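The complex is shown incomplete by one protein chain, all other protein chains being positioned as in the whole.
We call the chains A and B, going by the order they appear; numbering starts again at 1 in every chain.
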Amino acid sequence: MNYTSLFGYLLGEVVLTAAAFVILIADVMCHRKDDVGARNQRMAWWTLTGLFLAAVVYAIQFAQGNANFADGTLVINPLNLFFKEVILVITAITVFFSMEEPVSKHVGEYYAMILFAAIGMAFLVTSENLLMIFVSIELLSLSLYALVGFQKQILRSAEGAMKYFAFGAVSAAFLLFGLSYIYGATNSLSLPAIAETFKGDPLMARSPVLLIGILFTLVGFGFKIAVVPFHLWAPDAYEGAAAPVAGFVASGSKVASFVALTKFLLLGVAPAAGAATISFPFTPHFTPGWAPVIALMAFISMVWGNLAAITQTNLKRLLAYSSVAHAGYILVALFGAKAWGQTAIYFYIIVYALTNLGAFGVVTALANKVGGDDIRCFAGVWRRAPGLTVLMMIFMLSLAGIPPLAGFFGKFYLFAAGLAADQMQLGYLWLVITAILMSAVSFYYYLQVLRVFYVNPASRGGPISICPCQRWPMTVIALIIFLIGWYPTALLDWIQGFLQRV
Amino acid sequence: MGGTSFEYSYLLILVLLIGSIFFAVAPLVIARILGPKKESSIKNATYECGLVSKGDPWVQFKVQYYIFTLVFVIFDLETVFLFPWAVAFNALGAFAFVEMLIFIGILAGGLLYAWEKGVLEWR
Partner (left out) sequence: MLWFVLLFGLMTLVTGICAISVRNIVHCALFAVVFFFGIACLFFTLRAEFLAAVQIIVYIGAIAILILFAIMLTHDVTGEAAGGMIHVGGITGGVVAVAVAGSIMVALFRESLIRNSQSLVERTAAAPQVSVKTIGEALMTPYVVPFEVVSILLTAALVGAIVLALEQRPAKKEGS
């Protein structure tokens, strides 16, 4: 084993870790006496420097060849590097959002925890090993629990963190238990090696021990991606967390978890899929495996997420339920043919994460100035912050999936992948129809939010000034959503190209 | 019992366990059986002499106890990783040493932070 090259592969994460420690210790040692706002800005720039350096390292690694270190604990290929870059971008935008106003007086810890979470995400998208996946999910979750609870003076924040933590702890136990069963059944930890065992052993695909392991693992993943019935933490955690943190949980953590879940299911245990198809004159056909579980979770998430979102009066809770619904849409594509399904999921998760981050950015920028994050507080914001309202319109319409925007093509690819599943026998048509119907339902609440922003009579107050550190990242996100909407094939070709070079 | 040498090697611990439980429980039981019992309200008071205690004896402790234990748990977990490293050290060579240095270094960074934050000061 070559330790020097290992260090080279890990350099990006090493940079992030070093940045986290420098921030953590510099803030508490050198800047303790300074004003909180000034410290916040200084530490934010340090964080951004660290993120930028790591991004440069990953960019250089693109040019080098693929590598697979020790049983898939560290897999370097263009796809993984691309997702690491996406995570760095999401983290950087989160940092920009938190720049104007410190989330808490523990500034250094805040940015260090964001970096720790980013390290966890980076490891999560880059590993194809069950042990590594578990450890990085834990690093990610632990940092996020703390981040959600950072505003301790607010009871809501403490409650959100507590619920997030309690659910997270139980689901981590399920995840670890499931992974141990998978290891017990297949005697290997790396996903490609697990896939190999199916070839040698025809009984493996319906081994009950393996299936129960997969089931429990899906409970753990279901918590991370917040699908029904493991979504209960999401509304409270999103509502309690500071808006930038909520955006970070809703985007960065989702990207990393979905990439890991997709790899786990399609790369590792694909032969144990089973089936949950309903062919034309209503003849359901079930075979045990992960497909029925995923289909059920997708179905309930789409229905429940969208219906519950309608009744919400708090914008962050509404976004939480909408994210539950979106997680359901994404699961539909898991049934697609391997390459096509993967492409659709990767495409959508990037678009979705950026859009959601933008929506939470609008909440960050406005919530304090309009007096809360209830939807009614945003009444008539159109007159007070016209630019931001236009951005919000773009984000909401993209989440709803209105044609010229990226969200539409994302959903289109997802549902197309769902249709192409089951060897073109339309076995998962029932899921796709649910998804399309529920997307139509989701128009209602997204447009309802926009109606409040635009039509409802304005509350008192003059124009709202938005910090450039929030305005510019949001504008860039909106532009990206527009560009992907105009040239969806560009991103699609990119992802497909990366997938071929895996 | 059908055990192998593995089980028998732990038999001693089991014997020790039973022995220690016996030595703890036996005096209590013997005292209960042999001791004469003459109960009165004065004898049953919390303090046979002195003032009668007032209020709830339960007080809320300082949060610092908790933070100290937290730090302790973290470094207790570190020893768990140190132990197999130490056992396998001879077979592994210099890089294992560097790996453990990094591991401890990262945790020491956390400790340095806690120190500077003033967590370790008793207030």
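Basically, contacts are C-beta pairs under 8 Å (C-beta built on N, C-alpha and C of every residue); 3 or more make two chains touch, one makes a residue touch a chain.
Every value quoted in this text rests on a predicted model; they were computed, and no experiment measured them.
In the complete assembly, the contact with the undisplayed chain comes from A:I119, out of A:V15, A:V89, A:I119 or A:A367.
Only one of the listed residues, A:C30, A:V56 or A:A70, touches the absent chain: A:A70. In the full complex, the hidden chain is touched by chain B at residues 1-3, 6-7, 10, 58-63, 65-67, 69-74, 76-81, 83-89, 91-92, 95-96, 99, 102-104, 106-107, 109-111, 113-114, 117, 119. If you put the missing chain back, the residues of chain A touching it would be 1, 6, 10, 17, 24, 69-71, 73-74, 104, 106, 109, 112-113, 116, 119, 123, 127, 129, 131-132, 135-136, 138-139, 142-143, 145-146, 149-150, 152, 161, 184-185, 203, 206-209, 211-212, 215.
Operating definition for what follows: only the chains that are shown with their structure count from here on.
Centres computed as Cα averages put chain A at a distance of 40 Å from chain B. Considering their complex, residues 3, 17, 21, 24-25, 28-29 of chain A touch chain B. The touching residues of chain B, when paired with chain A in their complex, are 95, 98, 106, 109, 112-113, 116-117.
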